[in-house]
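Shown here: the complex without one of its protein chains, the others still in place.
Right after this comes subunit A.
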Amino acid sequence: MAMREKIEQAAARYPDQRSAIMPALLIAQREHGHLPGPVLEEVADILGVERIWVYELATFYTLFHTEPVGKFHLQLCDNVSCMLRRSEDLLTHLENVLGIKKGGTTGDGLFTLSTVECLGACEMAPVMQVGDDYHGNLDIERIDALLARLRAMVPHAAGADLAAVEPPGE
């Protein structure tokens, strides 16, 4: 389904098109990886709402990225329950093996590393979200194995990979 169609379908659930901005941005971000200005404007046009309303939301909510992120966005939780189970050590390890600091993206565009607030999976702390998936009970060995798996996915997935996974909410 084309992005426009998906957005129109999502918008049909609301009596007011403004309510559809957030779902539309989630759809657009799936499609484009991030939300540059022209995409925000396209969303506003499809929904027939003020552009400023779309900009407002794209900058308020942390799941929206107006700047590009790597193919795999590693989002490590460092909130209390994860901190108590040493997520800090994992951050240091990730920074070392990827050669980037928190917030950075590797030169090959493969990995972006961030820390995030509680992922709501504290029973398996420390936890990291990568794309749609949660990875819990992490330690350094598991992180290394995960990175190896992610790297191995790239040649097979040829281009589209993550964005091609069917998004939720549609």
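Convention: a contact is a pair of C-beta atoms (placed from the backbone, for glycine too) under 8 Å apart; a residue touches a chain by one contact, two chains touch by 3 or more; residues count from 1.
Here is the rule we use: contacts and distances are computed from a predicted model.
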| item | value |
| --- | --- |
| "Pyruvate dehydrogenase E1 component beta subunit", "Iron-sulfur cluster-binding protein", "NADH-quinone oxidoreductase subunit F" or "CbbQ/NirQ/NorQ/GpvN family protein" - which is the UniProt name of the missing chain | "NADH-quinone oxidoreductase subunit F" |
| Options A:M3, A:I100, A:A121 or A:L146, residue touching the unrepresented chain | A:A121 |
| Omitted-chain contact residue, chosen from A:I7, A:L26, A:I46 or A:L74 | A:L26 |
| Residues belonging to subunit A that touch the chain removed from view | 13-23, 25-26, 49, 53, 56-57, 60-64, 78-81, 83-85, 116-125, 129, 132-134, 168-169 |
